[in-house]
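The complex appears here without one of its protein chains, the remainder shown in place.
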Amino acid sequence: MSVNMKVNIAGVEWNNPVTVASGTFGSGAEYSDFVDLNKIGAVTTKGVANVPWPGNPTPRIAETYGGMINAIGLQNPGIDLFVKRDIPFLREYKDTKIIVNVCGKSTEDYCEVVERLASEDVDMLEINISCPNVKEGGIAFGQDPKAVEAITKEMKKRAKQPVIMKLSPNVTNIAEMAKAAEAGGADALSLINTLTGMKIDIHRRAFAVANKTGGLSGPAIKPVAVRMVYQVAQAVNVPIIGMGGIMCAEDAIEFMMAGANAVSIGTANFHNPNVTLEVIEGMKKFCEKNGVKDINELVGCVK
Amino acid sequence: MSVNMKVNIAGVEWNNPVTVASGTFGSGAEYSDFVDLNKIGAVTTKGVANVPWPGNPTPRIAETYGGMINAIGLQNPGIDLFVKRDIPFLREYKDTKIIVNVCGKSTEDYCEVVERLASEDVDMLEINISCPNVKEGGIAFGQDPKAVEAITKEMKKRAKQPVIMKLSPNVTNIAEMAKAAEAGGADALSLINTLTGMKIDIHRRAFAVANKTGGLSGPAIKPVAVRMVYQVAQAVNVPIIGMGGIMCAEDAIEFMMAGANAVSIGTANFHNPNVTLEVIEGMKKFCEKNGVKDINELVGCVK
Amino acid sequence: MSEKVIKVVPVVKTEKVTEGVFSMWIKDKDLATAAKAGQFVSLYCNDGSQLLPRPISICEIDTKEETLRLVYRVVGKGTEEFSKMKAGDEIRVMGPLGNGFTLEGTEAILIGGGIGIPPMLQTAKSLHAQGVKVQVVLGYRDSDLFLKSEFEPYGSVIVSTEDGSVGTKGNVIDAIKANNVSGDVIMACGPMPMLRGIKAFAQENSIKAQISLEEKMACGIGACLACVCKSKDKDHHTNVNNKRICKDGPVFYAEEIEI
Partner (left out) sequence: MSEKVIKVVPVVKTEKVTEGVFSMWIKDKDLATAAKAGQFVSLYCNDGSQLLPRPISICEIDTKEETLRLVYRVVGKGTEEFSKMKAGDEIRVMGPLGNGFTLEGTEAILIGGGIGIPPMLQTAKSLHAQGVKVQVVLGYRDSDLFLKSEFEPYGSVIVSTEDGSVGTKGNVIDAIKANNVSGDVIMACGPMPMLRGIKAFAQENSIKAQISLEEKMACGIGACLACVCKSKDKDHHTNVNNKRICKDGPVFYAEEIEI
């Protein structure tokens, strides 16, 4: 049986519904030793700002039970080097869509990057208003519906590509944030970013990551992510890219059944650099085995 | 070296800082086959309401990666049977404090139970304003600071025992909720209750628990719990009972270093019915090994 | 109650029973001495991602060898882990749990369906040993009649298969009717539709029926209230018509419960 794996996310057709979570995959170069990037639906890049960011002090990560905490602090080369180096590298992979993750410390920062990308050959923009690890910007934008709507509007005014707003799970009401982004004109939503967490090294009597808190990711948090994807799918009409702890094809299918139109794989890349291709293959096999002719049939099928 | 393990929580002296998370331990009877209840600092009972509650349909639980989801729905025998049967049973264990967890669907429900307990021989009350699995009451009270303050005040007006307010982690700003409870007169706080989660059985295309969503617990969520205990410890001056994924003595120590004055063990009881005593013993050994003469020295030592 | 233990015990033998179904013999004097037909044990996984114990019914009890035989189907990562264990490995186990079948009657009809078949084996042995006439009815999907021959020393055995390849085509009730099986007590374990059918059959024919239920469990000892079933009478624990399968069951008289 042939299975249609193509998905259309806000007018952009991906060859399959799998991308990578921003920050876990760089701009793909390092993983290209293991993975044929042409086979991934889309590559979502590490967040890029208007200027280079040095990120946080080390240690920047800590392992936790079934997951990890990170507080990289969005170290990135800034849009100039990114445009010169990373976009041409990724564009070589003709079958794969490019989603550029955009970060900033102020609305102006975000605007600058989005404007700069307007003339670049990339397919979608993902706006990171939910990073828990930078003092200004990031999550502060993502925890207030009015701020979410306002920044979404600013992005949409300037963007030439479809805009994906990436939502923070560290909120009382995720549906409210999703509706605010939709009201601001978001073309799609991605969720969840990491949950704010902390680990203490009891022997050193110190925080395990230098930033004190960090973002918790991995299969440990998958149930929270699936719940939020479900709640958002009930609340809005824009496509959803679901993520949070996907380790295998079954996990990806679970997100789609909860309402995600596509999925991102993050922490699992650290556990298995080949995981993206294994998930794509596994999803296809699941469809074949269960008589699913089009992967899109699964989207939101559990209500 | 002799280690002082006693802690004083809002005027009540526990022999050690370990209790159990409400709902994981019944009223202790079932676990008394494995554990000498006299050795636990305090037993926190399953939530009790003014009348018997039948709880939710089954399946009520599902295992998740490094944790579990539950949606029991606070099945409980109501305060009458509880007072007649469970309190006398627990009081037999003279060394152990009794914390009665109180649940309700309305402020009046809570008030009725607290008033009923005023004349009973129990040591503390824990007010569950954070259960994600009942439609009315529960978490709705726990996600709005004004509601938290108001219900805390009502409890304090009626309670004859110290009042512990149990906070929900499903909020944007946990410190704000803690301050609201403190403003309402709470004698202590306990956190975290479970994170709202969901699991889908992709083969049956159905929710894994009948209630659709349930409360995620277990070591998977420990980093979120430690972070929130730390944030609350920075924000308020009342004692904190920390919980969320404690599996071993090291985990318990981590919570205390983050700012908890005592800890609760929940899901781990399902993995190992002897875990409470093992944690108490392990905490004592940690203190001996590290020259800690009084366990209270550890509280909030990492800042 | 006080007979429950939790301990790490040796695995003395493992065996593949049929595709996806495995046998494990564990050795422990306390467990083997206390266990009764129809009870279960909780097995704990080694892998840290799976914290909850797996309730597994007891298939056979050998008090002389001090072993329990557990037969289970691989349905997830936990049972898959068990299926890879070998003689000489150790496993953490809690048990025996719940109440078994009440060994009663003079002509018993023992019914097992699918992975509900294993606990009926010890039940057949125990009833046979106390002189009850044992009539076994086993429901299978197809001609893969796992464990069937092991019942034969203890009584008559008839089967139903969904595909009709062996015995009566259909379900266990069809087989009972086709073979005019009669008796004064039914003991059964299997999937819920089968148990519903048995409850109805028992009522129609005024036969006492004991049925064994299953549900997702967490604690396994009656504390967490995950594995309840609806009961006709108020339960003594919560007073709300909810029996705890792990503690008040897993075996109930059919008329006690609503299924």
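Chains here go by letter, A, B and C, matching the order in which they are written, and residues are numbered from 1 within each.
Going forward, a residue touches a chain if its C-beta (ideal position, glycine included) is under 8 Å from a C-beta of that chain, and two chains touch if they have at least 3 such contacts.
Nothing here was measured: the structure is a model prediction, and the numbers come from that model.
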Partner chains on view for the chain not depicted: A, B, C
Chain not shown: contacting residue from B:Gly23, B:Gly41, B:Gly66 or B:Pro223: B:Gly66
Selected from A:Asn8, A:Asn38, A:Thr58 or A:Ser106 as touching the chain missing from the view: A:Thr58
Which residue of B:Pro52, B:Pro219 or B:Gly300 touches the chain not shown here: B:Pro219
Sites on chain B contacted by the missing partner chain, in the whole complex: 65-66, 219
Chain not shown, touching residues in chain C: 46-50
Touching residues on chain A - with respect to the absent chain: 23-26, 30-31, 33-34, 46, 52-55, 58-63, 65-68, 70, 72, 75-78, 81, 218-219, 267-274
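By definition in this document, only the chains that are shown with their structure count from here on.
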Each chain counted as touching chain A and chain B at once: C
Of A-C and B-C, whichever chain pair has more C-beta contact pairs: B-C
Centre distance in Å when chain A and chain B are each reduced to the mean of their C-alpha atoms: 34
Multi-partner residues of chain C (at least 2 other chains): 48-49
Numbers and ranges of chain B residues touching at least 2 other chains: 65-67, 219
